[in-house]
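Have a look at this one.
Note that this complex is displayed minus one protein chain, with the remaining chains in position.
Letters A, B and C mark the chains in the order given here, with residues in each chain numbered from 1 onward.
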Amino acid sequence: MGVFTVRDVSGMRALRLSAPDDGSGFGRLDLVSVPVPVPGPTEVLVRVALCGICGTDADACRFRPDNTSMFGGPISLPVVLGHEASGEVVRTGALVTRVSPGDLVALESVLACGTCDTCLRGRRNQCENVVLTGLTAPGALADYVVVPETACHRLSLLRDSGWSRQDTLLAGALLEPLGCVYNAVFVEGGGIRPGERVTVHGLGPLGLFAGVLCHIGGASQVVGVDPVPSRRELAQHLGFSACLSPAKDHTAPPDTSLLDAEVHVEASGNPAATLPVIERHLRPGARCVVVSRTDLPTRIDTNPWVSHAARLIGARGHCGGIFPSLLNLFAAGRLDPATLVGETLSLEEVPAAMARGATATSAGKTIVRVIEH
Amino acid sequence: MGVFTVRDVSGMRALRLSAPDDGSGFGRLDLVSVPVPVPGPTEVLVRVALCGICGTDADACRFRPDNTSMFGGPISLPVVLGHEASGEVVRTGALVTRVSPGDLVALESVLACGTCDTCLRGRRNQCENVVLTGLTAPGALADYVVVPETACHRLSLLRDSGWSRQDTLLAGALLEPLGCVYNAVFVEGGGIRPGERVTVHGLGPLGLFAGVLCHIGGASQVVGVDPVPSRRELAQHLGFSACLSPAKDHTAPPDTSLLDAEVHVEASGNPAATLPVIERHLRPGARCVVVSRTDLPTRIDTNPWVSHAARLIGARGHCGGIFPSLLNLFAAGRLDPATLVGETLSLEEVPAAMARGATATSAGKTIVRVIEH
Amino acid sequence: MGVFTVRDVSGMRALRLSAPDDGSGFGRLDLVSVPVPVPGPTEVLVRVALCGICGTDADACRFRPDNTSMFGGPISLPVVLGHEASGEVVRTGALVTRVSPGDLVALESVLACGTCDTCLRGRRNQCENVVLTGLTAPGALADYVVVPETACHRLSLLRDSGWSRQDTLLAGALLEPLGCVYNAVFVEGGGIRPGERVTVHGLGPLGLFAGVLCHIGGASQVVGVDPVPSRRELAQHLGFSACLSPAKDHTAPPDTSLLDAEVHVEASGNPAATLPVIERHLRPGARCVVVSRTDLPTRIDTNPWVSHAARLIGARGHCGGIFPSLLNLFAAGRLDPATLVGETLSLEEVPAAMARGATATSAGKTIVRVIEH
Partner (left out) sequence: MGVFTVRDVSGMRALRLSAPDDGSGFGRLDLVSVPVPVPGPTEVLVRVALCGICGTDADACRFRPDNTSMFGGPISLPVVLGHEASGEVVRTGALVTRVSPGDLVALESVLACGTCDTCLRGRRNQCENVVLTGLTAPGALADYVVVPETACHRLSLLRDSGWSRQDTLLAGALLEPLGCVYNAVFVEGGGIRPGERVTVHGLGPLGLFAGVLCHIGGASQVVGVDPVPSRRELAQHLGFSACLSPAKDHTAPPDTSLLDAEVHVEASGNPAATLPVIERHLRPGARCVVVSRTDLPTRIDTNPWVSHAARLIGARGHCGGIFPSLLNLFAAGRLDPATLVGETLSLEEVPAAMARGATATSAGKTIVRVIEH
């Protein structure tokens, strides 16, 4: 049991990001004590077990010299970070019917309104009034978090399959980042056919997970490119066919034909460097899925896209439809959560880790153990 | 080297099917000696190494009491059977540019005209003037076969990957039946997303191969149903999650929820028996791919298809676009040809094997070694 | 203004269906006075203007000799019928943000829970806990109806485009049945490419609307088949290329090649009669969309589906994503609501019209003017 529970105090720990006042360019991250939130009628109070750290969290910590946020997406400061979480339901609103206290759940973080024009068009992932846990609503780098019932995915399939509580919660915390690349490659990107080749540019967690899922989805070859040796080693260990270091200037990749692929995944956060490489390795009908963000404009040469009938496909997040498929893969033993994790931190260790940019070069997903079991 | 080569005789062996004259219901299968054919300017002479036996071959042997063919598709009797072949190029026509003597090749058996309205609409697999090797043109259950250059797929990828000549030719002979189910599930059927569940009804070679490819393609569960124990055992050995025997009357399947699936494959040749089972196990948005044929009408209840937004998708054969992906899977080690093979026959043994209906219950693909290496 | 408003009485009129007690096979339809419902926090009270009558309503009225319902789908008797409605928002719950009193709205009738496994898989239209306005929840053949905010689609685009209040409400009442065939043909059915041919079997409102939408969607030919002359005439008037009467036994259609199509729509409610015709007119790669229901089993011959790589696709209802596209078509002048309407009834006239089976042969959608303007 954790050092801090809902029963013995009126407050809880929460990792709060606020704008800096010193022009340092890096947001303030404070572990504060705040009241345990109370769920509304259609909401659920979840005791957080595990919560991943995402490149988005690092981006959210970047500020301009005038202390304004550099974050590209919506954010409401100050905010409790954390949007890749699993935990246990401890209280439910009066109208909640599908989850109960004691249920282990994973949380979906893109909360669509359901009533805006974009939602009504069926594009809930692009909801005009979207609420983002950990960015525009209090997140899960806290002992407790309140979310709508519709954001809770029960993990009973894994428990029923004989998984331990700990493994189940770890799988649950990985669903959100896995879901992002599943959405990018298999929903927005149209998927892959068995025997197609995949090249992944950038082997941070998103790129790593994309390659793993493409391997599961029948790719005959998955090649990864990243300058960090430990990332290449982990990818190789997880089934990548080959992993290469990019040339410094991305103009002389080490093995041309090995990068040829029907599916490219841009996950480096630096498309200005990778797209020229990708353009030389587009196969006819190729898809290039972009899952990373950058502030910088990117140069493309439209000719290879036109000649090869290739397409560049942007994607981020996910909103429904994906977690059950990932849970099936976990339950079937096709995904092993332990292999996907890099560093494990306590909540107290997060600010320092963020300050030293730990997620920028880590191999595997960084996971915060919010409450020890 | 084989016992029979093009160099020392003016003829070759060929397994010829002709209509019976005795009302027995079973076609005459004679191993005859015929002249070695001469390739035209755009054609290739191939020395056949291996050739699979298909349910279609068995169907082609069925005749009515009045000695007319019961075969549902096009057939020109008498005909040399055989359409799942690999071999070595021994002579090429004057205009042939892409294959050379000595090349190991697999043969595509659906030969589209390219100029009929249906071909011009891009539906070459449904060509109105289609020529079918082994049914309307001389087939590959013979020492040699002539095919258009466009029907030849070089197997150099496997040789270059260090495969033996024998394994390469075996993989080559399996491409045609693998291609049929690849076309059915991943082209016409729209494919599967990782984490979807598949139920395969009928574990003959097509059903077996469909399940194997769905597993490779990311299915979290592949369940097989077949009354023959050896077929279930082989499927289980090849990665099926579970294999069941159907209830005698198909009204009481042994484990209801286990058959629930997003993708059903009807490969039993008896959809009248399997479709009522399938209709009880359609998940929302389910696809049911029908790869087998039957003479008999089938009863369906349209309501579950309407309620679940499910679809029934017919498919047969393939014409282009698939062999390279399968070769990639072989080269990547994701498909092992040896595991997919059942009985191995010599050319001389085929008539007796056909007469005793050997393919109807065999586990794995029956392969004929036309010329011993 | 109507003869009956929320202001001057404590009750409202509602057309209530209950089980019969006389073994007549036809449900009791009573125009009763009931309290005006009160919207909950996320709900909206709508004054109904227009409400279409659907084949589903007729089906809901069918009972067995023992007075049990013959209806195939979910129904909670007694129930106020009506699920194809438009009206004006008159009151909103405390949490409603997107619609306001005075807004003209169309109502979506499939209300997904959002939290069941099927909703979480993104298949909200097949929600396991679905609430169906007019079948399992009080419907819109009443002066007022309460629906969730998420079921309301504002019609302001039409008003802003200069449409009259009356035309706007008429377009709104047509969105639900138009949405059913839009979902069937363009979402589940994969759509049509310009220059494809369409044959519609059954020219009731669903078949008629399917043909009209396929014409808008680029079909080069839309042929309708129906025994009722007035239905054929209306279809012809709305842009069908040709309309035929089916042969009595459906074995000898009057013009074979005219029925050849890449897309068939089964909207007759009698697939046992139409599918054998359809099977003779499947073009390579054809889709047959089934939008009607029947109690009776249907015989199919799987061979033409296999040979032509054709598919049979079931579909019903819709849940999100479609109304905005239909409103765009209305606003652009590509759909004219007045042309799609057949008989117009008052609420009082509905029971008699249902009793005489008026909707079974009517040309165009039967519309009930609930409150006169």
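Convention: a residue touches a chain if its C-beta (ideal position, glycine included) is under 8 Å from a C-beta of that chain, and two chains touch if they have at least 3 such contacts.
Fair warning: this is a prediction, and the values are worked out from it, not measured in the lab.
Set against the missing chain, the residues B:101, B:122, B:297 or B:357 yield one that touches it, B:122. Touching the chain that is not shown, out of C:38, C:70, C:95 or C:332: C:332 (per the contact rule at the top). Contact with the omitted chain, checked across A:61, A:243, A:315 or A:331, is made by A:315.
Mapped onto chain A, contacts with the missing chain fall at residues 72-73, 118, 121, 123, 125-126, 188, 266, 271, 284-285, 290-294, 297-316.
Not every partner is drawn; the one left out touches chain B at residues 41, 97-98, 113-117, 119-123, 149-150, 152-153, 320-325.
Against the chain not shown here, chain C presents residues 182, 186-187, 191, 193-197, 213, 216-218, 220-221, 241, 324-329, 331-332, 334.
The criterion applied here is as follows: only the chains that are shown with their structure count from here on.
Each chain gets one centre point, the mean of its Cα atoms, and the points for chain A and chain B are 42 Å apart. One inter-chain figure worth recording: chain A and chain C are separated by 41 Å, centre to centre, where each centre is the mean of the chain's CA atoms.
Contact of a single residue of chain A with at least two other chains is seen at positions 324-325.
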